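Before any comments, here is the structure.
Every protein chain of the complex appears in place save one, which is left out.
This part shows chain A:
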Amino acid sequence: SSHEHKLNFKKSKEACLSYIQDAMLQKQWRRAAEFLTFYVEALEKDYSREAIGPSEMIWRIGTEILCHHSRSSMKEFNCFMEQMKTLGVKRYLKVCLEHVFHLLCNGQIDEAYQNLSLAESWRFGEQTAIQDKEMKLIQAYRGLLDYYSWSKQKNILLEHGPDGFADLSVEQEMHSCFRKAAVNLKEIIKVPGVWDLFVKCYVDLLEFYGDHNEACQVLNEYAYNSKFPANPNAHVYLYQFLKRQGESKKSLISALKILHDIVPSHELMIDFNTMLQKSKKRKKRRLGLEVIFAVLDYAGWKENVKAWSCLARQVKQIVISEKHLDWIKQEWNSRKDWWPAFHFSRYLAKKNWQENKSLSYEKALVAGILLGKDCKYFKYVSHQGCKAQVKRFRVLKKFVNRHNPVYLRISG
């Protein structure tokens, strides 16, 4: 007969573990700690066949409990982490990293730095090679903290100004921090991944020391290397850099192109549209229209005056020139079923008029062109505007009335 129900060490510890997990899910930290004290003796038994052994369990559970328990302190936490480091060689660097994160979250920058330095000097036979990725991360974070020191020192120097007493030691230290930081930051951003913070810091360093070429190269790599995951921020950083460098509109526009593809609702799309509208190239202007329409597809932009004014300006310009009405028609085609309810309802007309006259003005213009002078939105707003004797609304009314046939051509 099988003795599956036999209570043995393993089952007893499994049961203990499930009690711990229940307690944690219910945020009963005292109870979780209580059961953990009974679980820890599992360390004396080797579970190397299991996917997750007791030492890893204890590390993770212990960390959670110490983070949330009201009576635990950073001192206790540090003590715990030191013990965890001794428990598993294969996990050593990971534990170090997590410890560092916790220290940083608690503002203990110096301790974090010390831990990182210590971890960096760790060597353990073939484990060193196996844990190569973690080591890179450790170096990267140390680089980040070096940057942070550099930044502080830079600010000190700038405060004192060129005529203030230039503290040579501070300056030297600053340069040394730069060197340390640069080396490590450069290394980590070579690895495909998302390194926004590291990239920003590195570029900041490079710009300060005038190495714009390197900076440009780094940013281009980060944005365009297909091995790296698609990252909108990469393009933003590149754009911002190019802008700072005073690059041509052409390169600025090309930097934002992919961003439009990935995140059509990005705030930089306004700038993008503005640049595109002004372009002499027809294709670019066409793209601009596409961009601004796409932006307003998103609920977050519904009440943004700038966005509407961009659209209004461009639409108005097209209508006046009587060229490229088909562009509007194309953009409107996929939107005519839902934009009226989304943007131009009577309710919204009232709301916009009450809350933001400028918004209602811009929207009314667009509505008038796209939906004609008889649409709810335009009628309401223009009526209100004329009643209030605001000049531009009268102008608007005239304009839309004059160009009403356009609407017929668009909608047809």
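The criterion applied here is as follows: contacts are C-beta pairs under 8 Å (C-beta built on N, C-alpha and C of every residue); 3 or more make two chains touch, one makes a residue touch a chain; residues count from 1.
Here is the rule we use: contacts and distances are computed from a predicted model.
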Among "TATA box-binding protein-associated factor RNA polymerase I subunit B", "SERTA domain-containing protein", "Succinate dehydrogenase [ubiquinone] cytochrome b small subunit" or "Glycosylphosphatidylinositol anchor attachment 1 protein", UniProt's protein name for the complex chain that is not shown is "TATA box-binding protein-associated factor RNA polymerase I subunit B"
With the full complex in mind, choose from A:76, A:132 or A:355 the residue touching the hidden chain. A:76
Touching the absent chain when the full complex is considered, from A:24, A:65 or A:289: A:65
Pick out the residues on chain A that sit against the missing chain. 1, 3, 5-10, 12, 15-16, 18-19, 29-31, 33-38, 40-41, 43-49, 58, 62, 65-66, 69, 71-72, 76, 79-80, 83, 86-87
